[in-house]
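Here the complex is missing one protein chain, while the rest keep their positions.
So, chain A:
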Amino acid sequence: MVEHAEIRMVRRGGSKINFREPVITNDSRFLLCAAGESVNVYSTSTEEFVHDLQGHTDLVTGVVLNPSNHLQVYSCSADGTVRLWDFMDGILIKTFIIGYPIYSIYVSEKHGGVVFVVVPMANYKSSELFQLVAVHLPRSGDQEVEARELSAVLCDVSPHPGAVSFGREGEYIAATKGLQLEVFFFKKQKSYRFSLKSGMKKGVKNAFTCVSCHPKEDCIATGHADGKIRLWRNFNQKKEYTYTTLHWHHGAVNTLCFTPEGTNLLSGGIESVLVHWHYTQENQKDFLPRLGAAITHIAVSPDGSLFCTSHSDNKITIIQSCVKVSAIIQGLVKGDGVWTDLIIDPRSKALVLNGKPGHLQFYSLHRDKQLYNLDIVQQEYINEEGLDQFEVVKAAFDARGDWLATVEERRKKGAELEINLKLWAYDKLTQSFVLNTTVTAPHEDRITGMFFSPSPETTMLVTTSLDDHFKAWLLADHSDTKEGFWSCDFVGGYHLLKPGCCSYSADGSLLAVGFQEVVTVWSPASWELLTTLSQPPGAIRDLCFGRLSCSKYLLGTSTKNQLCCWNLLTCSLEWSTPMDVSLLQADPLSENMAAFCSQSGSSDLFVFKPSEPRPLYSQKALCTGKVQHAVFAPRDQMLESCEERTQWLNRSQLYFITQDMDLLTFSTKTEEDRLLASSKQLMVDDSVAVTPFYLLLGKHRRQQLEKQEALTNPMAERTQLPQGSIAIKELLHTPAHVLPSASFLCAMFVRSLLVSRSSAREEKAEEEMESEKEEEDSEGEADPRLGESAAWAPSEEFGAPALTKAQERELRKVKTFDHSWLSSLLDS
């Protein structure tokens, strides 16, 4: 991260959570996974992010539970350290400095105080040779310990974490690389190697991809690149080993995992089907199909009740006992590329970009969480390599967020291009987009740009294409049909030049289309060509109208490293400057423009106003490579910074994606501090299985209970935790055959969980009910008054015109309540 005086660049979410195998804790309540430079802790039941373990200074490459203490976890990182954490509280217990970048970590119960890590071979520092070493963790009370006691176990292993596995009770360790399986027995201190034939004659790829050892028996399962799974037995000698082959996958087996009892074997690959083999009857298998994307890792909870699979689309699926998907933790999907650019949904303020294949993802920037995926292509996705799939290549929102336009494209080898333009209307009822119009083949060639008119009166869409035309699409009249549909309104061209980009002025009265070297300015009202602006050589790459006070300016960038600014009143070039601008982005809420320039392999950022010659802000060497996608996201709350250098961040925030698909943004120090403080507020203090949401409610409830206790003594009994309440005691300790009907108990139980009030009248009513209950118990029928009392309770609170004494007291009490939870909820 680069620091620059006040403004700093911050990585904003979207870290890879599918990089390494996730870990489920012993009590199956939490899921830990490596995410960038930290370890994230999620709740398995609510799929919420709980907190993260921060401390590593480089990519975290492995997470394992401490076998001797199930509340602790080891993590290793490429920064050369192994850290021990208490994941419940998020506290770093110890740091062991190894000194080499670590690629994966393994532990075994049998080998206490020893962790096995994969590090590069010492003498070939930069090469691709790796070794598995045992690290004896020194016992000392210090926070940071140097662990230099390394002993090599196996040389030449694969750095892939799935390629090494501990056998039954840690007696042996199996490692695969290429076409070789190596088993090392700790007792005998001896290793055996088994190799497969290269099998080139059949065109079969036999290479090992992953390995997993049976936890109770001497059996090793290996996955292969040709989709086969081999089960090796009798491998404690060189000669008489045997293996059986299982074959279902048609692509490579990415990962294998035995359940803790060893009764089942799970495998996954590119087909995105979780295959569930029965260990003893190998021809029996169950499937869990259509998990969304290729499976990269499978993990099983220590008690075997939960499985979780990581997928190539940055997703972790939690599966209950292999039949039902119970939760999905979805990170920012980073596909092969972002064709759609970054867009901000005007309604939800979410970042919109390509997600899963054929989908658009809506990603909340504030919560670093995916909101939902919108299926654009609406076709069954076939998980197979080498298929040409439909891809969403363009997307655009209109000014109010009522319409979404998408373009999907599929180029077949040697055949013609398939393009569909789809228009989606926002449905307020379902809170999502509904397909309105599909135009097949809207253009004869690839679509290069698509924009909605920003004016609120007309909903007009303009597409430019390589077929030398641009087309304007209009929503047809609603007169004869209930719902309007879109149709082509105008086809324009200019001397058979290919239009490269287009831009609307802020009020929608002008449309600028760049035809290679010429900028044409049109009036969308009459489709009249108003003027053409020629400019120095080089095709136009990007066009952008100025906004607000600078709306008389039109900016353009050309391939020949020119940034030009035309004055639309005089139709002449105002200024131009030699700059290799790769991206020009206008802030929708201010006059500011951001230009990303690529210079000698790295990108620079300039923020400027078209009317002023001096940039407001400039940052050299942001990141390596070109910045291709950036967007200004409007802030919820305006910042009140008066400093000139940070003023441009007041209204909106600039997000951009680097070539490595990292989502970065700019923020100021004060803002960071504020964010940190607010997250501190949400720190989990004592109880477990908590999410920030639970915490808010729990806090609120606790505060209320305390207040009640202070106010009314008779209510002291009610302030007990739910576990201690009478209702639950009764529920749990009475034999089932003497209990009243479940519906009756349920109402009571729910009431015991509700926030109780302390008004005298209510208390009386409750007492009445209590006595009533006794009577009903014997009669065994539901109490009608129970429902009644629930019905009058809220009406008393709001409706009564005359205030009784009890109500007055209640109102006063409401006034004294702590509402800070509410404000913090609104802030976050």
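Just so it is clear, a residue touches a chain if its C-beta (ideal position, glycine included) is under 8 Å from a C-beta of that chain, and two chains touch if they have at least 3 such contacts; residues count from 1.
Assume contacts and distances are computed from a predicted model.
Participant: What does the UniProt entry say the missing chain is called, choosing from "glutathione transferase", "U3 small nucleolar RNA-associated protein 15 homolog", "Exosome complex component RRP40" or "AP-3 complex subunit delta"?
Facilitator: Its UniProt record gives the name "U3 small nucleolar RNA-associated protein 15 homolog".
Participant: Touching the hidden chain in the complete assembly: which of A:Q379, A:S549, A:T577 or A:Q659 does that?
Facilitator: A:Q379
Participant: If I consider the whole complex, including the chain that's not displayed, which of A:A152, A:V434 or A:L529 touches that chain?
Facilitator: A:L529
Participant: Which residue among A:P289, A:G337 or A:P537 touches the omitted chain?
Facilitator: The missing chain is touched by A:P289.
Participant: Based on the whole complex, identify which of A:G90, A:G304 or A:G493 touches the chain you can't see.
Facilitator: Reading the full complex, the residue touching the unseen chain is A:G493.
Participant: Return the single residue from A:C155, A:A225, A:V325 or A:A399 that touches the missing chain.
Facilitator: Residue touching the absent chain, from the options given: A:V325.
Participant: For chain A, which residues reach the chain that was dropped from this view?
Facilitator: Chain A touches the chain not shown through residues 288-292, 325, 375, 378-380, 382, 384, 386-390, 410, 415-416, 438-444, 471, 480, 487-494, 527-529, 741, 743, 782.
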